[in-house]
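Just one protein chain is left out here, and the rest sit where they should.
Right after this comes chain A.
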């Protein structure tokens, strides 16, 4: 007996439970959920196969049985083994498609929420005659008050079937796949560790910068409004108002690449390719006179040639050396200071506390 027939048999025992949840189905809500599917699947009048098969009359259809659609071998085989699409099989499949039919080419990871699954199935049922008939039968959906429950609860699994990994102390979590690590581990260090393969020139970066960056950072990196200034500021670090830029302050060029690649442009992060990021980084170095040729090409190979002028002026935290960190010195308790205290500075003079008509104060935390 195939696993699908076994599953169908076990469902009989769960029939009562299913009937209760079936009552919460909402075809209208399911129409919204179906937007997640609509890139690949069509349903309704005139629906045709797209990346995935059309879904009219899906209820009662043998899996992998549309003659004009090219299924995965796994899906065709599942149909041959007896998989027929109905409420139960669709519920299982839509939760974790690649677990239910191993080898399906449907790339969708699955719907996480039980109510989303129920609703999208209810929506699909409105395009399936057999499903409509089943719903009309009086014993299929006894009336019961819908109960809101935590939607994040995972479907129950047989506890004894849980696979326990061997790693660690508590055997929790699973091993990260190399593709997963690669997808997230995009950080870049000053020694070049983490730099992706790629390259970009100052000239290319200028075009990209004007399109993506200049709106906030200014055409020459001078910064619009209170957006960060990226260029200039040389020899201002001891001035009354220092201008801390890539050229005047930042210690490492790797930080530019890392930050642009992970967080820029603001509001559309992770949208720049490695080559584009090299190009923009090259252009920012150019705006700061770190490189001077427009045809300079920054790449994972040339990156090590770059150093920023202020690197050597950073040093580790040495606050504890300050006199005011002396410990176990009993502070003065009586008659401290010279004469009575007098006001030397008042916030009212500046008047920058926000209450509707304030001026800008000094400082910023961008």
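Just so it is clear, a contact is a pair of C-beta atoms (placed from the backbone, for glycine too) under 8 Å apart; a residue touches a chain by one contact, two chains touch by 3 or more; residues count from 1.
The criterion applied here is as follows: contacts and distances are computed from a predicted model.
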item: Protein name as given in UniProt for the chain not displayed, "Sarcosine oxidase subunit alpha/sarcosine oxidase subunit delta", "Sulfate transport system permease protein CysT", "NAD(P)H-flavin reductase" or "Molybdopterin-binding protein"; value: "Molybdopterin-binding protein"
item: Per the touch definition above, residue among A:45, A:67 or A:185 touching the missing chain; value: A:185
item: For chain A, residues in touch with the removed chain; value: 112-113, 152, 154, 167-170, 172-176, 180-181, 184-185, 187-191, 193, 216, 225-228, 237-238, 240, 242, 244, 246, 249-252, 254-255, 258-259, 262-263, 266-267, 269-270, 313-319, 322-325, 327-329, 331-338, 340-348, 350, 352-356, 358-366
